[in-house]
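Quick one: this structure, given as structure tokens, is what I'll be asking you about.
The other protein chains are all here in position, but one chain of the complex has been omitted.
Let's turn to chain A:
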Amino acid sequence: MGCCYSSENETTEQDSDESKPLIPPPNPVSKPPNGTDWMPTNVPSARTDEQALLTSILTKTAQNIIDVSAADSVMMEQHEYMDKARQYSTKLAVLSNSLPQKKALALPSLTSQPHQVLASDLVPYSDVQQVSKIAAYACSAISQIKVDAKEELVVQFAIP
């Protein structure tokens, strides 16, 4: 099998990825984290004057990113795993309460007593006849809606 982890070629890049918390520290964020995304992998490790600027960009991005490329997840202990699972589910519960619920597309609620409904009288045939009359009348009313052509759709431009 291949090698899952090696400590020989450790870079500062990999270090920062590993020790970065999966859930950002609790500070007032205006919007929820928006799913998985990839960290820019081309962060130069050279200690130049731009390091401070890069760090500020990184922290800003880190607030909006959930990093799932954690290399040490295989070595997480059971209690850590359970803790993280609990953290995620509470966060999900908080977010799902704030998200707008999808409106249930259902006919008006019918009954909680199915046996009572099934045992009751049949739908009267007069009702069925009434509905078919309503439908027939509605169909003839609909047929009155038609295109009323007032002028030609295609006209010739009078080019002198």
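FYI, a residue touches a chain if its C-beta (ideal position, glycine included) is under 8 Å from a C-beta of that chain, and two chains touch if they have at least 3 such contacts; residues count from 1.
Just so we're on the same page, contacts and distances are computed from a predicted model.
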What does the UniProt entry say the missing chain is called, choosing from "Vacuolar protein sorting-associated protein 33A", "6-phosphofructo-2-kinase/fructose-2,6-bisphosphatase-like", "Insulin-induced gene protein" or "Ragulator complex protein LAMTOR5"?
-> "Ragulator complex protein LAMTOR5"
Touching the hidden chain, out of A:A52, A:A93 or A:C139, is A:C139
Could you list which residues of chain A touch the chain missing from the display?
-> 103, 105-111, 113, 116-118, 120, 123, 127-128, 130-132, 134-139, 141-142, 144-146, 148
